[in-house]
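A single protein chain has been omitted from the complex, and every remaining protein chain is retained in its original position.
== subunit A ==
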Amino acid sequence: MLDFPTWQANEPGHGEALRAIVEEFESRHEGVTVNMYPVSNEDFQNQIVTQLSAGDPPDIIASGNHFYAFAETGQLEPLNDRLEESGLLDEWEDFQQERVVDDEHLALTMHALTRLLYYNEDYLAAAGVDAPPTSPSELADTVEALAGSVEEGVSPWGATTTTHSNLFGEVTAFIVGMGSQWITDGEWSVTAPETVEAVELYRELARQAPPGLDGGGYRQLLADGRIAMSQDGNWVISTLDEVSPADVRPQLQVAPPPFENSVALVGTSLSIPAGISEERKDLVWDFIQIAAEPEFQGMWAGAIDAAPGRTGSVPPERVQERPELEVVAQTIGSAQPEFPDSANFRANFGEIETRIIDAMMRLLTTDAETVDVLTELESELSSITEP
């Protein structure tokens, strides 16, 4: 039996695709079963790092942003030889490079994700806004118009407003979107004018969001028609299909983010742990290869409206029946990486993320000047690591 913990086991889209891959693997390997079980995303990184470090890892290692912490343990098996032998790299998108550490491919990316603008077209129409915003200033104006027009119990903007890892991704989308990064040209750029401007806008909007909610909380409110607009991952489209009432779902639309740049996130990646037997490593590689087959690449990426790792895996008919995929493709095509090009940033991501989340919560819950909070944040980040 192969152990396969994942935070996505029960997520809409991901869960169905993963179960299909598991079934296919089991049908091809008589007597071998895959024990796929859910672990909460917030606990996933800690559990897997602890298991990897203890030399008792699960067999199949899935990762999202957790990848850097897993790689830092030095307990992920390099896939270079297997990838070369299979020829997979020739058919893979460039974002696979995000999983290369010191020239070693430590995981195979399954798909790339991005962030989109979600809006309720009825609320926009009621606010006198004809089309979704296409620039930061239009975004600010639209949220202001919405704040003046939405009924009581509806919020003009949705965002994570509690101590949660989503905060990092949400504010980074604003910073990258408006042309900056946490690190630019080898220096911390937390107090760069573009970063400050982006964080100011993020703060202004997040203060219009219902307080104390994590991603799941405000997505539910968007699905229920109690949030007029938000920026969220493309994978939320399938969540909305599942949880939004029939009278609200048709009003929920997606558009490219209203920024100069969009953000590309590497979605799920699959790795082989170094601390298992060679026989098990071969089995896990078989599992990864099945997940990399065009059929399953198309199924998985299609189910969560993502860009597949294997080029051109989403069938044209799926794109036709799902117009949102066109928006995703258009957004990812010009996207910038979510993480700055810094090995130190990735290696210390856990602590850096925590400091950024705390600083964002300080911005949301106090009247402190944005630039002061960011100056303090930059000082904290500098004390953690060189950029």
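The criterion applied here is as follows: contacts are C-beta pairs under 8 Å (C-beta built on N, C-alpha and C of every residue); 3 or more make two chains touch, one makes a residue touch a chain; residues count from 1.
One rule holds in what follows: contacts and distances are computed from a predicted model.
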{"item": "Per UniProt, the name of the complex member that is left out, chosen from \"Cytochrome c oxidase subunit 1\", \"Sugar ABC transporter permease\", \"Spermidine/putrescine transport system ATP-binding protein\" or \"Acyl-CoA synthetase (AMP-forming)/AMP-acid ligase II\"", "value": "\"Sugar ABC transporter permease\""}
{"item": "Full-complex contact with the absent chain, from A:193, A:211 or A:333", "value": "A:211"}
{"item": "Residue among A:50, A:97 or A:334 touching the omitted chain", "value": "A:50"}
{"item": "Hidden partner chain, residues of subunit A it touches", "value": "42, 46, 49-50, 52-55, 69, 72-73, 161-164, 210-213, 217, 221, 348, 350-351, 354, 357-359, 361-362, 364-366"}
